[in-house]
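One chain of protein is taken out of this complex; the other chains stay put.
Now for chain A:
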Amino acid sequence: MKEFEPVPARPAPDKTVGPLAWMKENLFSSLLNSLVTLAVMALLVYYIPPVLDWAFFSANWQGTSEDACVREGACWVFVNAWSYQFFYGTYPVEEIWRINLMLVLLALVILASFTLPKHIRLKASVIAWLVLPLVGIALLDGRLLGLPVVSTDLWGGFTLNVFMAAASIIVAFPFSFLWALGRRSNMPFIRSVSVIFIEFFRGVPVLSLFFMGSVMLPLFFAEGTNVDKLIRVWIVLIFFMSGYMAEVFRGGFAAVPSGQYEAADSIGLSYWQKIMLIILPQVIKVSLPNILATFVMLFKNTTFLLIIGIPEVVQTLQTALSNSYWLGGHALEGYLFVFLVFWSSCFSMSLLARRIERQMNTDKRD
């Protein structure tokens, strides 16, 4: 009988791999393609040097006041001089360690959610995430820990944007999951309440919600109680965010095959065991890119808080721009700085999300 002999694998021909082949394939595959490539390269050569020159080579880096900005390039002195306010608002300098500690805690909790040993990771990180906002409020406010009280009027800058967004998503997360579950419920009352809630917060502009939070929400509180403006905005952000995330979760639920529910039922799990152990992990996995996109949207929307006079980073920048010592027109530098800070945070979040996706991807063979 004949023996079956597999043909050994050979490397691909040279002219189909490598950088030269890539360039030929992607940049110069036809006459038109080559012309477009050359035109784009010419534009880049023409425009990039002046931009680099403005931003770096002729920029002003040293100094503490506007007078230091003598060269024709960007006046980074402005950003440097105001960097404290941009980051921390008017939070007292001697208490700044509290904000920094909070940022470190946030980073630690994020890190722990991925690096802890697998058998305690889920439990430990869920607890850490739930405790974090409470610790944050206690630490930044101070009165519960016996520290000097820092009124929320003094909170501000980019760290306020970060904290508002983070504190909202943490609380909104379980709520939105419940809304999404409610929307799938068989019970008509629960389902209609969920639908009304979700559709209301998805269908209303976030700006009008902020106004409602600052103007109308106090009317609902008992007379004489004065609920902090930041807390009211926080509540609004939580509602807004949970409406959006509920829809994200709904998509995630739809992606889990009905066989998963049946298998969980057939081994006798109760409803909540089935949801928490089998369905939720799979829903989060498929929803993760959209959860992150929603979070990035919320994070950027926190700049709208300037409309109701909360000194987040853009509000702080506008204060700086109208300061009588800095009237030389530094809006470009200021906004570029805000762009850069937001962009780098959002981009690192996407990188992180891609890592989590890879880590959670158990479908592929190794």
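Here is the rule we go by: a contact is a pair of C-beta atoms (placed from the backbone, for glycine too) under 8 Å apart; a residue touches a chain by one contact, two chains touch by 3 or more; residues count from 1.
Throughout what follows, contacts and distances are computed from a predicted model.
J.: Not counting the visible chains, the remaining one has a UniProt entry; which protein name from "Nitrogenase molybdenum-iron protein beta chain", "NADH-quinone oxidoreductase subunit F", "Cell division protein FtsW (Lipid II flippase)" or "General L-amino acid transport system ATP-binding protein" does it give?
T.: "General L-amino acid transport system ATP-binding protein"
J.: One chain isn't shown here. Among A:65, A:151 or A:270, which residue touches it?
T.: Here the residue in touch with the unshown chain is A:270.
J.: Based on the whole complex, identify which of A:235, A:275, A:297 or A:360 touches the chain you can't see.
T.: That would be A:360, which touches the missing chain.
J.: Looking at A:37, A:113 or A:282, which residue reaches the missing chain?
T.: The missing chain is touched by A:282.
J.: What is the set of chain A residues that contact the non-displayed chain in the whole complex?
T.: With respect to the unshown chain, the touching residues of chain A are 257, 259-260, 262-270, 273, 277-278, 281-282, 285, 360, 362-366.
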